[in-house]
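Here the structure is laid out as structure tokens; the discussion comes afterwards.
The excerpt is restricted to a subset of chains, each kept in its original location.
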Amino acid sequence: MKIGFVGLGRMGTGMARNLLAAGHNLSLYNRTREKAEALAGDAAHVVNTPAEAARDAEAVVTMLADDQAVSAVTFGPDGLSSTLAKGTLHISCSTISTDFSRQLTERHRASGQIHVAAPVFGRPEAAAAKKLLVILAGAPDALERVRPIADAIGRQTFVAGHEPWQANALKLAGNFMIASMLEAFSEAFALMRKSGVPEQQFLDVMSELFGSPIYKNYGSLIVDRRFDPAGFALQLGFKDVRLALEAARETATPMPFASILRDHFLNAVAHGQHDLDWSSLALVSARNAGLPEH
Amino acid sequence: MKIGFVGLGRMGTGMARNLLAAGHNLSLYNRTREKAEALAGDAAHVVNTPAEAARDAEAVVTMLADDQAVSAVTFGPDGLSSTLAKGTLHISCSTISTDFSRQLTERHRASGQIHVAAPVFGRPEAAAAKKLLVILAGAPDALERVRPIADAIGRQTFVAGHEPWQANALKLAGNFMIASMLEAFSEAFALMRKSGVPEQQFLDVMSELFGSPIYKNYGSLIVDRRFDPAGFALQLGFKDVRLALEAARETATPMPFASILRDHFLNAVAHGQHDLDWSSLALVSARNAGLPEH
């Protein structure tokens, strides 16, 4: 397939490599061109605008930071929507709001284009190793056409529903689950420290109890205070919790754990933790208990 | 070793069987004698009081429901403390409060007896299959003597500290982690239902994302509304969260997730869910969102 690919950050680069490995042809666009050029080759050529990336493509994939970025490359000057052919696909892999996802769907539909949401779970290493979990949502026939692309970038694909925003809702709910685990760990670690129980000991028990690599990995970040450099920045985690709360508001769903998370992320931001890893949420519970951060 | 064993409920029975299998001799006591008799044999004889179980024993193990039950068999009429020889061990495996655990330690010490806390993680099937996680705390030399017993009943043993109550604190923090997972699931499922995403689909993604049997098993209970009969009754889960909050109060540790759990368990109790499985906590978030329970 001839595919436009917009957004070659740490996640996008891994995904694009795997699409190339699967035999697809890519038109690559990235704001800082160097990152795109690192991938250039016979099947991959670098273009100057999102519009060029979408021209003559059967589908265009976007992997960007947030609503604003996706909006800019899609509908801004030289946006991909200006050249994307009728009947072709915009596969949005970014973690965006459900509200903006609905706008994407409507505006593409008005132009005869098709929006499919395909947010992914996994960190950059998982993207590089083709181990992402891909969540699809959109019209059934469009999903069929997206399957090969999803298979090329992930280890497993799930379908959330026929409306693209449903995949975004599921992605936000999943990140809420991880953030909740971080907060639960944070409170439990604070209790352990004040009880004189070594944090590592508690982590070892929890790793064994849950049998989950996610528990083990995030728990280790907290125990070792490895918050810098961030694997996933606190301000991005905070953004995702806010988007989950927005999705909850739209559907009238009270989510008190998410509300606590919001308050604790605000506390973290008020203490300058924007750029630390989001597992540094643990510092909030430590401070609340009067514990030194280290 | 010659061991007294008090409390032959579903957990205790599995543990006692594994002690017998490891070659220990047991004096068995249970309030309803039938459960003890089911285990009787060459190496296991049934006695009529906790005091008899402790007589001439090198250690006595208790596996009971709560503080009150442990207090009764230990210090009540014909309690085990009345016959337990100086220098021998009371190994308390029950999930009890940190405050009562400290009382146990002090009162046994005053009698020249030794208290070791050995709470366990695992359901009755894990107890039967010798797959419990055993958390020990107590004086180092006493822990050495408990090791063979811990090894006989569990798949892995951890040491929380030198004070018995520290093991109880760790156990309560662990149950808080599981309860937090239940609440996070509950809120996320409510959001999914109101977004038209099938619950099973969300569960499949989470099972894959966390890679944890606990997520998969508890998530399935919620999706299938398999709350009755209870694997672990809601009122017991509520009790453990309250004990975690008590431990948090004693150590001045704010735990806002635990506070939310407390409020939702109260909501569940107000709606008659005492005897359902504690995963029925999910009904609270469903009701809060105006969803039908089924």
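Structural remarks
Labels A and B are assigned to the chains in the order they are written; within every chain, residues are numbered from 1.
Quick note on the criterion: a contact is a pair of C-beta atoms (placed from the backbone, for glycine too) under 8 Å apart; a residue touches a chain by one contact, two chains touch by 3 or more.
These numbers come from a predicted model, not from an experiment.
Number of identical chains making up the complete complex in this structure, 2 of which are shown: 4.
Everything that follows uses one rule, which is that only the chains that are shown with their structure count from here on.
Taking each chain's centre as the average of its CA atoms, chain A and chain B sit 38 Å apart. In the complex of the two chains, the chain B residues touching chain A come out as 98, 121, 133, 135, 156, 158-161, 163, 165-166, 169-170, 173-174, 176-178, 180-181, 183-185, 187-188, 190-192, 194-198, 201-202, 204-206, 208-215, 244, 247-248, 251-258, 260, 264, 285, 288-290.
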